[in-house]
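With one protein chain held back, the other chains of the complex are shown just where they sit.
Naming follows writing order (A and B), and every chain is counted from residue 1.
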Amino acid sequence: MTFLSALHDFSTSRNAVLTSRDGFTAVSRYRSLEDEYRTIRETVGLTDFSHFQKFCFRGEEALYFLDEILPANIANIRYGRVIHTFLADDDGHVLSDVYVANQDDTIWMVCESCVETAVIEQRLATANTKQITYECLTDSYAAFSIDGPQAWAVAREMFGPDVLGMPYLSVELHDENGDGIVLLRTGKTSEFGYLMLVPVTQCRNVYDRLLTLTEKHSGGACGIDVFDILKLDGRFFNINQEGRIVRDPLTLGLQWMIDFQKDAYHGKTAIDARRETGLKRKIIGLKSLEQGTPMARDTRIVSGEETVAEVITAGFSQALDTQMALALFDIRYAYSGLDFIARTATGNVKVQTVSLPPFIPRSLTIKLDEM
Amino acid sequence: MKGPRGVFITGIGIVSPIGNSISAFLTALKSSNSGIRPIEGFDTAVFRSHVHAPVQIETLKEPSDPGDTETWDRHLQFGYFALRDALRDASIERNSLQDRTGLICATCSGPMLTIEAEYLQTPIVPGAGMRTDSVYREYRRYYLMERTLVRVFGISGFSTTVVTACAASSNAIGLGADLIAEGILDHVFVVGSDAFAPSTFAGFDFLKATCITECAPFSEPAGMNLGEGAGAWVLENGDAAKRRGARIRGQILGYGLSNDAYHATAPDPQGEGAILAMTRAMHDARIDPASIGYINAHGTGTMPNDRTESKAITRVFIDRLPPPVSSSKSFFGHALGAAGILEASASLLMMNDGLLPPTLRFTTARDGCGLDYVPNIPRATDATVFLSNNFAFAGNNSALVIATNHSEVSPAAHPVPDDTVITGFSSLTPADANDPSDPRSFVFDGNRVIQMDRRLPLKEMDLSSQLATLVSKRAVQHAELSLKPSDARQIGLILGLCDGPNRGEAAHLRSIAVSGLSAPNLVMFPYIVLNSVAGQCSRALGLKGFSSTLCGAPGAGLHALIYAALAIRRGHALICLACGVDERQESYSYVDESSHEDAGIEDRPVSDGAACLVLESAASAAARKAKILGRWLGWRCVNLSSDRSALNIARELEGFLSELNQSDRSTAALVIDADYGVEAKRIEGAAKRISDRIGARMISGAEFGSARTLSSGVLRNISIALSIPDGSGKMVLTAYLSSAGQLGLVALLID
Partner (left out) sequence: MENASLFAKHMSSIDYPIQSGRKNRIRMNASIEKKIATRSAVISRVKRDLIQRLSLSYTEEDLHEDASLIGSGLGLDSLDALEIILGIEQEFKVKIEEGNISVLRSINTIVDYILDNQTITSAPTQTVEGGAR
């Protein structure tokens, strides 16, 4: 059974192009990827992420339960805070990009996965030896995201001026209109971002209000595909690209999501073993220095005659006005600022490794507490 | 404020960068003359700022002053001269102070110049710091000024030291006012003082908080200037003032405290803590925002403060034009612990003469600063009530509401205070945390402490903060209160300590000792202030209520308990925690100061420890059907200057007992503790007389292990006493004697 957003019919009536994978169907895009990219990098985009898995727990035992599953320190999450981490399987391979939010003792776990919902649900159920009660709310809650340098303005109009005080990675419940919206200040594009969990019964009218406000601020609705390039040049971990392909959190550079001092979490043994051995390969960003065939998955990167990396994911970055890629580098060459050649299908292209993110997002120049 | 005819200010003493007398001070304020000068005394080449606001005290000494004042730490000299002058201003004879006269001191850095000299082996500025050969370490403690002034002026009533950094003297004024309004004391002297310390300057400068030139609050350029100085006020009960025909300088109408519970140095950008302090102050004064004619801002000149404060003021005065606002720090810099009292003095003295003090060097308003800042020149006013703000590191906020001498506002009638009850407690000793086979019974194993509650962010904290946070959370849970943000924000915290956490001071000053003034330790610098312990605890638990830190003579836990109970009686809080924390200081050893009098008294080593009691108004407890563990009956705290004999102590105890009017009640326990060995013997002697007579069980500090604590033990013993089986309906009396001769007495009723 493929998951469909509660807004599926509404979206298709607005000429959305759809995509299906991992057991869900969602809006791939409404307009061109270039248009949607510009919307999110310059104003604000509204996206339906209802296919994210959502779980709801209550009470202290739930925190300890999650603490034994996820690699971050969940036990001491403070009220109103959100932790960004991942969920791995027993072999230490990432399954989901996870947010855990503590909204006054109601704990939300929101997952963006490279596997089907059943896999995640199964993992939680198997681990639940103490019979903690929790709910799988993937179907009963929609998830909408607003992203962009003007996202705060839309949030302010939706939720009031106090919302500007929300620190990055915090959560609030907004029930002023009786719609019970769980609001997280998050964002994976390096622009301002807010994720809203909305009960499906309210989701249409909430979406309408959001869309009106988004368009009022010169933005528009977007699909999920544009986030691949936004995460690529915004340098945020993308479970859908490098996550799906590389799988090892250490090679992916996700050490900051892990509390290595913890006694237990899924995949710890394998991850500790790899940490002990040391990394042989590392993900580094690349940009094209000249026009030519774009890099693509598996494009070889060479230094002289030696192959030093393979491209994992690539795309055209409008902010940089050139092709960009993430490549899996031999550790000896895994440094920013070096020149290499990409052997594309039709010829060689000069490329250079870059520090990521390779540009200054507009949102970085806006100070919310001065608004 | 409510009570016998209000709380009046009858004397003011000033030691400041713009003058050491009221007239000099006022002249400078009226002529817009600032006291900010280039720094001399040490090389400022590595710093971004080269100015400060210094005090000159060379001409202040008189023949009648104690002979050795030049050897005193600078902040103590300031405080002494200020109090001397305040008493003169109030026409009070210092040699014949009455009973029911108390002292509330306030400081941020205390004897920092002496402490610097200790770490660096020599003072940074030649001649600064206390010159003494004494091995007794009192000279480097933050209650040094309190003890010295009590002794020199012969003050017999309650005394304590508020150490909430930049908010300290504002808070101290409020506490003094509470004591008078509540009828406990007739006179309270409030003294706030701080001396400029190069290591403090280095910290602020490398935090980029300083201004590269003379500061321009709310304008350009941004940044603060450090100042120094002292202010002293004589607060007086209206009846007493009237009886002696005292000249009234002003009246304290109310005050409010809060904690940001946000960050060690940065203010909460939403200004919630500041809003809470101002709102609570006006509520305490029973005054409408419309009645406030002027606001003296904290106005340091830094971008975060000025912007947050302006936003907070706008939100407090929502729907109306806020009154004019100005910053006196533009005149005399940031005097830290003395800031509150000097700024309130500037406001009061100017407004008594019909003028608003201006904000100097105001050109264009900075972004986010859109109020009327009374630029550059004093302005005529007929306003008679003002609000004075002070916001500190570690999140402590204080606001005062004060009326001028020609105001017609009368003190507000407060409702009859409710009973105060105890609804929870918790305590921790090393025995609770350490490995049972561990022979050290008086120091916590840091690694084990972190394991004691995985829900709390203990790993980032120093030991004192870890302990305070643990016991506070457990006490709150014992009281069955929720720590959800909406509930926690109402809960107050009064924390008492003797020595603060050593970690911050040691890291910062060692770094400077090794690498010079250009190497302050920025990560540790915010943790030098003693209120950082309560700050970290408040932040971890979300406590934004009535919040203060007291550094007492040992027995500070009792001070915290007294202030928490007072806060509930005065209606400042419905729920307030009283916490005592001890962290054994390795950097110095404990010496029995009176061992020369009584050879052979074996002193117990000082232990780590923490304890917390939850105090609550009876109505609040009843409304949530809380279990009541004890009821507050009363307290007394006196400084026994000369006669500290067991006999005199017994007399005080008897007097206290009869005052309680509970002769039909039996006493279940008499809890006693003391500072050093000799005091313990004296108080034991006194207590034995009483306990034999009233048949109470004695619980002494010595009972709990081979170690003693300075602030937490007494609170822990009270909680033990409240749990005595078959104790219901019986009293618990607590008596504490410090090495300075302060006797603290508290009576509770076991429920």
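What we mean here is this: a contact is a pair of C-beta atoms (placed from the backbone, for glycine too) under 8 Å apart; a residue touches a chain by one contact, two chains touch by 3 or more.
Just so we're clear, the structure is a prediction, and the values are computed from it rather than from any experiment.
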Hey, which of B:14, B:51, B:297 or B:371 is the one touching the hidden chain?
-> B:51
Touching the absent chain when the full complex is considered, from B:125, B:266, B:409 or B:646 = B:266
Of the listed residues A:45, A:315 or A:357, which contacts the missing chain in the full complex?
-> A:357
Among B:522, B:622, B:646 or B:694, the residue in touch with the chain that has been omitted = B:522
Could you list which residues of chain A touch the chain missing from the display?
-> 21-23, 84, 93, 114-116, 168-169, 235, 244-248, 253, 255-256, 260-261, 275, 278-279, 281-282, 284-285, 300, 303-308, 310, 328, 330, 332-333, 335-339, 355-357, 360, 364-365
On chain B, residues whose C-beta touches the chain left out of the figure = 38, 45-48, 50-51, 206-208, 212-214, 263-266, 518-519, 522-523, 526
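We adopt the following convention: only the chains that are shown with their structure count from here on.
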At what distance in angstrom does the C-alpha mean of chain B lie from that of chain A?
-> 48
Residues of chain B that touch chain A when the two form their complex | 269-270, 307, 367-368, 454-457, 483-486, 540, 542
Spell out the part of chain A that touches chain B in their complex, as residue ranges.
-> 60, 63-64, 67, 75-76, 78-80, 104-105, 162, 165, 369-370
